[in-house]
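One structure is given below, encoded as structure tokens.
Every protein chain of the complex appears in place save one, which is left out.
== subunit A ==
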Amino acid sequence: MNLRPRLIAALAIFVGMALVPPVAAALGDPFLTVIASRMLVFAIAALSLDLILGYGAMVSFGHAAYVGVGAYAVAIGARFGVTDLLAQMALGALMSAAFALVTGAISLRTRGVYFIMITLAFAQMAFFFFVSQSSLGGDDGVALTARSTLLSTDVLESDIAFFYTILAVLVLCYGGLYRLTNARFGRVLTGTRENPLRMQAIGYRPFPYQLTAYVIAACIASVAGVLLANQTEYVSPAYMAWSRSGELIVMLVLGGIGTLTGAMAGALITVGLEHTFAAWSEHWRLGFGLLLVLVVLFSPDGITGLLKRLGVGPRHD
């Protein structure tokens, strides 16, 4: 079997992004690497949302909450002397998993627009919970005194080392999700998206599979949150605002819902454009909105669908 086009597209993304730090150095513009770090962080978050929204047809409008929980895991961890990145990721994933298990079990009792609303409501609960935590800076959030340590070293203080760390995490998340979506578990998830009644009629109970996917996605989102806190060196409830959840959905719509490569591409493009155009004009979002409308109208499968039609992009997975 030949290497699938979507795998090649993903590889191209990874290689392209790996070249950013040397290019930034050559251009004498180290800020490029900083922006690219942010792009990668959101690519991880978008991947995780795509698992439930794209493969599972669970339209969560509260996914940013898990990114936020990951970010707070850094602040909370640091307070208790847990400064290691991996330990903070584990802490964030644990907190997110607990929150996702409870809220997911309740949300998955509903369908369609109710699922959207209830996930939004739970995310707002998390938002206001952290707003009310004055010891964590409340509304304003809290600045981090340093980036996390990695295996007792402070290598992450280097923007370049930090960048490659994020890239490595992204590659791992992509690889893991690629395997998962093509394994038995992923087929059950996709089948349930296609027709839940049919799945029951051949002997499945979709709920535990959907809940498992929901928890996995929450854990990955919190990993992105741990990295985001380190990238901004700041943690605030704003990370879990409902508008952030909306932006994650926008990334998927732009890149192509239900393809991992599309999710990454959508995130990279969205964050990239944000930084490029925010410098030019405050009204850049108007242009971005227009772009989104065009994509939805002319290529419902997003950028991935567009490339596919041109015969170069990844096939729909």
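Operating definition for what follows: contacts are C-beta pairs under 8 Å (C-beta built on N, C-alpha and C of every residue); 3 or more make two chains touch, one makes a residue touch a chain; residues count from 1.
Methods note: contacts and distances are computed from a predicted model.
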| item | value |
| --- | --- |
| Missing subunit (named according to UniProt) among the choices "Xanthine dehydrogenase family protein subunit M", "Cytochrome c oxidase subunit I", "ABC transporter ATP-binding protein" or "Dissimilatory sulfite reductase subunit B" | "ABC transporter ATP-binding protein" |
| Of A:Ala26, A:Ile202 or A:Leu297, the one touching the omitted chain in the full complex | A:Ile202 |
| Contact residue for the chain not shown (choose from A:Ile52, A:Leu108, A:Val188 or A:Leu268) | A:Val188 |
| In subunit A, positions touching the absent partner | 176, 179-180, 182-188, 190-191, 194-195, 197-205, 209, 212 |
